[in-house]
Structures are given as C-alpha cells and as structure tokens.
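A single protein chain has been omitted; all remaining protein chains appear in their positions.
Let's turn to subunit A:
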C-alpha cells in the first residue's frame, strides 16, 4: 500500500490528466492505469463557454483522489494562492507544490518550494512537493513535515528517463516518507527502474498521453510499476564481473 498522509492507495501509479487526444481516450487510459490519484491544474474558466466539457465531470469522484498542482506558479505566494483555491473546491486537501524556477527546463525553484510547503503544512494541507533530484533538499522537505517528496527523473515532458539513478537511490534510501518519482519518465522501463531504486510511487503524464496508444501505454505503466516494486521487494542479486554457470559443473557425460 502507498500511504500518503491519511490516505492509502493500492496503486503506486499516479496519473496526470493533461494533453490527451480526447476525453474518451483519457477516460480509457485512466481506467487501464489503475491509478487512484489523478493530478489536475487550476486555471481561469472560460465563463462564456460554460458548456465546454471538463474531464473532472466525467469522473466518479468516489473512485479517485484529486491531487491538484500549483503549476504555473513562479513564487511561493502564487503557489499558496493556487493551493488555497484548489482546497476551496471542497474536493481535495492534497497539493502538489510545483514552483517553476526556470522556464526552459521547468526545473523547480527549491527556495520558493520550501517556503510554499511550510505555509501549506501550517494550513493543514497534505503536501507533496515536486523537487529536483537533490538529496539534501529531499531531506529538508521531509524534515519540514511534508507527506511525500517527489523528485523528478528528468525535466517535465522530456521522456528522458532517470538521468541520475544514484541520486534517486540516495533519496529513497534516506527517506521516511514516500518518494514518488515525478516527471521525465518516458517508458515502462523507466517507471520500473524508478520503483526498483526504491521509489514508493511514480507520477507521470506525457509518457501516457503522448504515446501512440495512450490506453495501452497506461496499462504498460501499471504493470511496470508493479513489476518494479515487486523486484525491489524481492531484492535483486548482486552484479558480478565474470560469468557464473547456472548448470552444475559435476556429472558431465564426457568427464
């Protein structure tokens, strides 16, 4: 079970809801992923087109926990404002703190992220900050009282996979709260590796929404996360330099 604050989830795959080709494909992908946590962004509504379809309205909200993000925020103040708006919906109290510090790489601003997380914790949010794969920052986020840390594998939407597996493993080894690898995952192999490195969950969006067949990819990611987790729990064999025969050396017919 993945435990985030007071919530328990069977699925360790968290899914983003952006950039799908259609609502129907998206709905099928969400079903195939088995995800119980879905991320959303908070934006101004087009009030002159109120009948515009909205994905949230197509979901059975009993089945999913919403994880709104503060995407678009560049300062702690902006992130806090978005977080408060999301909570005022009455639908959720989890928040993915995302404060972008660089428009080209979309890497997060660690200082503003910490500031926002501190304020939101005081206000009773379940706080999941999105951070770079910084070992010390991950520890400070945890010490602050955050309910999870979400280091990126590589920059958002790049599908580059895990750029620095060593850092990610340092983070999972030291953590006492769930580590959810968020952003940069491209393939099922990346998701499985994240889990094998000790992550408690994976959050991805573009890897599924931009796949040729998002529904099939959603299922592949579900299986990859499960396989990676099982592999982690099973404990992999040590690597060795030279070969070691699996068949016995004794009893050969020509000896």
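One rule holds in what follows: a residue touches a chain if its C-beta (ideal position, glycine included) is under 8 Å from a C-beta of that chain, and two chains touch if they have at least 3 such contacts; residues count from 1.
Basically, contacts and distances are computed from a predicted model.
Q: Which name from "TRAP transporter small permease", "Sulfur carrier protein ThiS", "Electron transfer flavoprotein subunit beta" or "Peptide/nickel transport system substrate-binding protein" does UniProt give the chain that's left off?
A: "Sulfur carrier protein ThiS"
Q: Where the complex has a chain not shown, which of A:132, A:154 or A:205 is the residue touching it?
A: Checking the options A:132, A:154 or A:205, the one contacting the hidden chain is A:205.
Q: Specify the residue from the set A:42, A:135 or A:189 that touches the hidden chain.
A: A:42
Q: For review purposes, identify every residue of subunit A that touches the missing chain, sorted by number.
A: 16-20, 26, 39-45, 47-48, 50-51, 54-57, 66, 68-69, 71, 81, 84-86, 88-91, 156-157, 183, 203-206
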